[in-house]
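Shown below is the structure under consideration.
Apart from one protein chain that is not included, each protein chain of the complex appears where it belongs.
Take a look at chain A:
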Amino acid sequence: MAQPLVKKDDDRDDEAEYSPFLGIEKGAVLQEARVFNDPQLDPRRCSQVITKLLYLLNQGESFTKVEATEVFFAVTKLFQSRDIGLRRMVYLMIKELSPSADEVIIVTSSLMKDMNSKTDMYRANAIRVLCRITDGTLLTQIERYLKQAIVDKNPVVASAALVSGIHLLQTNPEIVKRWSNEVQEAVQSRAALVQFHALALLHQIRQNDRLAVSKLVTSLTRGTVRSPLAQCLLIRYTSQVIRESGSTQTGDRPFYDFLEGCLRHKAEMVIFEAARAITELNGVTSRELTPAITVLQLFLSSSKPVLRFAAVRTLNKVAMTHPMAVTNCNIDMESLISDQNRSIATLAITTLLKTGNESSVDRLMKQITNFMSDIADEFKIVVVEAIRSLCLKFPLKYRSLMNFLSNILREEGGFEYKKAIVDSIVILIRDIPDAKESGLLHLCEFIEDCEFTYLSTQILHFLGIEGPKTSDPSKYIRYIYNRVHLENATVRASAVSTLAKFGALVDSLKPRIFVLLRRCLFDSDDEVRDRATLYINTLGGDGSVVETDKDVKDFLFGSLDLPLANLETSLKTYEPSEEPFDINSVPKEIKSQPLAEKKAPGKKPTGLGAPPAAPVSTVDAYEKLLSSIPEFANFGKLFKSSAPVELTEAETEYSVNAVKHIFDSNVVFQYNCTNTIPDQLLENVTVIVDSSEAEEFAEVLSKPIRSLPYDTPGQTFVAFEKPEGVPAVGKFSNMLKFIVKEVDPTTGETEDDGVEDEYQLEDLEVVAADYMLKVGVSNFRNAWESMGDDFERVDEYGLGPRESLAEAVSAVINLLGMQPCEGTEAVPNNSRSHSCLLSGVYIGNVKVLARISFGVDGPKDVAMKLAVRSEDEGVSDAIHEIVASG
């Protein structure tokens, strides 16, 4: 239809040229754009030039500010032409250029004219363009037209206005919210897509009003929804309403019938949306699942890959929580293993691995072996992970699964893939004692020919811990010592450490290890030599068969109970001097950085500059801050600083939050204050603390802020004395006291006279958790066993009715203030019981470990069994007291 552009282009005259844009140049096209200024416009030629400009932009070319402005002004001239095709290109071009506010004004009147034109196509497009480039002020001018357009009888115009409304809601919510009557009317439109767009907009307008959403869903589920897309939306909103209506343990779920009815809809996208919504229901029962699984099963044998993919992906998710419900599909799933689309095949395999039973494992493994060779690494990783969990589920089958893993370990593969395999083998060795010896040998063979330094060192480290405990440790020595000959310095160094561990644990091997270590003394690398020297000295005994000291074992095998990042910062700040570096000076608190950062933007009222202790490395910052104040110098070492506690509502005149600093026999409250009133200066700011509800505390000093100008945070401190080493608790009420002085906002001058004023703050509490440091352990079981049960205290508690198990678990963790280990703070959905591992350091540097088993008792009641081990009897009791009184 359009004349081939080739003919018009000066650059080439060869008709057979492949691309009409070959050799196109930005400068030349910009020159060509001058035709836009011709008094006699040639619409065809202008369209072609715009196409060329759009082509350049589409290829990633960018215009400078000047170029863009020039093109924009030239394009606006084209509104004179009445050629529809050209006008369409002008609309596109304006959207692509996204003009600045002062440029928008130029086209506003033209676009507004188009918005009221008789041609529907002009109206629809002008609305979309105008809403894309407009700002709030202009929007109020055109609001009237947009409201009309929403209920326009032409569906294209109505959709254009509604979709623009969805976009504008992000930037100008208060304006768009005024349109709800019109939008409501549009929801009833007979045009399918108008209904879809109106429903999407109406829901977004009302999304924070649960009752309104619920009403909307109720009325629509009874009525008729015309387009499949709108029906999908309705399904999503319905599941949202179901989710928010809370779990109904008894009786039928509201709206379930609607979802089930959608499974019989004629559009596949609706059927799938409904099936997926049912599988994702909270606490879905198998009776509810069945119809959804049945339609998904039908999809599995569809000829359309997208349908098969969607179904198998959803079933894969269901298999994680309800494996039994999916077993019916196993036959269809098995035929998908040979699917052309590898994504589908991988999902089918992993689903089968999740739902398979013990007898089918061998058959499945045979099928997978053929399949592994022709899929990409990322899919292989998924399969490896699925096999790992299968093996943990059926420990008796470890032999064939371990063989499979070792076979694929020998094949070609990238780092991530190999790492996944090695990790899996390590986990299997750890959890299935029978698999240990064969697993270790597989790993040994792997490092004989391993190109990844990281994996070699990891395996060597693991060998050092597990190898000596096997029946015949000597057979691993050869593999390890080979590394010293064949590998790079990093691997050699870690092989030396591994050798030393064998020497320390297996007394009979010690003389031979000694010989090997001596040879390492001549290595070309410093680190390798240093390690060899160190270990020869620590092992001692001149290479004879003697028992190794406990200290040496601790040194070799004990875990470093410090966060590495803290050690690193401490080492960096250490200056070489007479005094040796003291490892005990490294703070043990784990920095909960991600949490603090997440909180920061959301909660802090605007205008509150970051408090002096920014979330980044809080501990160090606080320590530095406190040590700079001479009054606090004799308080000793800071034990713990709490996270800031807000003492005012957001956006009040004065914003205050407090940090509790715990010392051995003192507690310091740091109040971070911000003055958010521009024409006030506060002087002599203090916090008057009433500690009548905290008997064991006695105020020792208070440090005021001399002057607190607008929007510059300042800190005032109040220090208390408390009995040494005792975890005293109490409640403190706070009153901010200060002198207000008026400031002239224009000149910045301050009046001399001030008025004394007070401001009530919220209460602050010192709780038991403030005396607990969050210190994690890497291997909880080891730590638990090595702690011994001398001071173990076990007791059971009823927590009463709770919202959910997860809520109860996190409440207990917060109450104790301990670090959850091994990810046990996460409670899987719908589980009825959970165990949680916690570790921490209590005031007085006493290590504490806790093992808590939660169980749901009756409909909502949660009960727990708490076992505490620590190095001190009193502390174990104290932990129980915290729980008993909390």
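By definition in this document, a residue touches a chain if its C-beta (ideal position, glycine included) is under 8 Å from a C-beta of that chain, and two chains touch if they have at least 3 such contacts; residues count from 1.
Note that contacts and distances are computed from a predicted model.
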Margin query: Tell me the UniProt protein name of the chain this structure doesn't show, selecting from "pyruvate dehydrogenase (acetyl-transferring)", "Vacuolar protein sorting-associated protein 51 homolog", "Leucine-rich repeat cysteine-containing subtype" or "Coatomer subunit zeta".
Written below: "Coatomer subunit zeta"
Notebook entry, point to check: Of the listed residues A:97, A:200 or A:278, which contacts the missing chain in the full complex?
Noted result: A:200
Next item on the list: Would you indicate which residue among A:128, A:531, A:847 or A:869 is in contact with the undisplayed chain?
Entry: A:128
Item checked: Residue of A:35, A:106, A:138 or A:156 touching the missing chain in the full complex -> A:156
Note to self: Take the complete complex as the reference. Which residues in chain A touch the chain that isn't displayed?
What the structure shows: 1-6, 18-21, 43-44, 47-48, 50-51, 54-55, 58-60, 62, 82-85, 88-89, 92, 95, 119, 121, 128, 132, 156, 159-160, 163-164, 166-167, 193, 196-197, 200, 203-204, 207, 228-229, 232-233, 236-237, 240, 268-269, 272-273, 276, 303-307, 309-310, 313, 340-341, 343
